[in-house]
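Every protein chain but one is kept in place in this view of the complex.
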């Protein structure tokens, strides 16, 4: 049976084409000069350059972490190009009509129409291609509500006070090796600001694509939700199929002020490499949010791509009664490796967090959940519930669970459960006896396994995620 | 419709079926009785192509096709339905979702249109009502946390929805109280028709008070050792299977 399963889950990476777009790309290498040039390309104020340089100097003294359950060849940071932009973007297009048609075709191929009239109703989109933001839709409509949604490079110029106030407050420049690198060289990403009491009128979404060879992508996202506001933000990502590994090291910071709510969803589908583990994106991401009094931060992620995933979206529950959530589906196959999970740091009283993690491993892949739940001495009445389930498909993959649980408060309650299971022959036989073919049966069982997480995704993405999983599992047969 | 000739089958290297013959015509109900471990469930699994059950000799034709050539799901789509003795749980996959996929897969094979959501729901509700399962069972995971009786009724519900031509019921009565038993029997009886046949595997004759068989077969040690009409079931009820041993000695 397991051979059939193997066959059923091998798949083609559908977003793997390369767009033929003329680009300005820095030669590989990283030094202070490169950082100055990035800053200059972005037309940044002096303080921003200084901030980057300080990050760079710290980074040079730091060591790449090796505690994750991952194995990969050392990354040569001097062989990566730290900036690449389509030539046509030199002067950022004012409207879609000015966007390179090849670029538009790229997004059409990916099923992401950029023309506002065609865009999913109610979703505003920022699109980042290699190192630059290509287009942001629905800006006027958002502006009416006072919402700012723009490339972060633009925010640094247009809203320097806001950026200065919050950038690096959640993920400090020297937080970790990859965050420091990102702080030094980040090129683009999204900035979102929701004013006090405003419920953002539409879903905000950023779509990331790496296109150029040998470039790294280092985006930085900052979302600030003022008191009593609400925003739902989605990100998606893809990259061409290449034999070389490419580095993606992003930082996302969420600031949820009193009584606000931020819902952050990710569908990560970077190129995972081929069956033999050649190529694929190295995905090292630092995502963290701070929730103040009564605020709520919810992370939902569907991770199917990347050769290596190193990612722990976290919540610092600083305010009393604040809420953190983490819902994750991570699927690895072929030679993919994932080490992902979350940290819930309970500082305030009556803070609550929920962690639901579903790992699916197949092929020769390795899938690890790593999490920290920490109850501080003042977290009276805090609660955490964690459920980590692993599904193993075939006998050559691996699934791991590494939860760290620390409590220093007698009234805090932590409950953690983890299980492993497989797609049993009995389940497959039942499905097949009822007329389903094996691919359908597997995808149904896996979808059932992930249901608790899919429920948390915004509608548009839930469909995409389900489809993505199905494609990921679907195969050469038929 | 179904013709089994000289069927031998192994499980993990042990021969369980040892030359079984049986013919089922459209519209007939055949009951199979026999002691524990006789090979009754094995017969059901072999007919629905379960992997560990290996056919070593014999022929099975179903509606003029060689049944043994077909895969599990192909047989299901061709109209073979097995109600499991021990139904499996599939966490997270709702009954509704599961049924919709399978009903439409089977319909597609028969050249029928997929059911609309509304039509599907209507039928599913009716089927639930027929086996006395509350409607919210449709939303729950397949057999997830169901009681033994609920699982058995759920199997019959699926049978009603899938409209198979050959229904194999493997001890659909075991573990049921008399009311639940009637529900299951009524469900089955409502599906009886001229072009649908049943193989009813049971341990007790009491089910056969409610589902009247046309034929009763006694399966022992991998073979049909005796066949007859409904009266044979009564005989078994009265005297148990002890007489079989004599029979075996006699035939040995």
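Order of writing sets the labels: A and B. Residues in every chain begin at 1.
Following the convention adopted for this analysis, a residue touches a chain if its C-beta (ideal position, glycine included) is under 8 Å from a C-beta of that chain, and two chains touch if they have at least 3 such contacts.
Note that contacts and distances are computed from a predicted model.
Between the listed names "Succinate dehydrogenase/fumarate reductase iron-sulfur subunit", "Fe-S cluster assembly protein SufD", "Phosphate transport system permease protein" or "Energy-coupling factor transporter ATP-binding protein EcfA2", the UniProt record for the complex's undisplayed chain reads "Fe-S cluster assembly protein SufD".
Only one residue from A:85, A:223 or A:399 touches the chain missing from this view: A:399.
What chain A contributes to its contact with the hidden chain is residues 2, 67, 375, 377, 390, 392-422.
Throughout what follows, only the chains that are shown with their structure count from here on.
Chain centres here are Cα averages; for chain A and chain B they lie 49 Å apart. Residue ranges of chain A in contact with chain B, taken from their complex: 1, 424-427, 429-438, 440-441, 444-445, 447-452. Listing the residues of chain B that touch chain A in their complex gives 48, 50-51, 71-73, 75-77, 81-82, 84, 87-94, 97-98, 101-102, 105-106, 109, 141-142, 158, 162.
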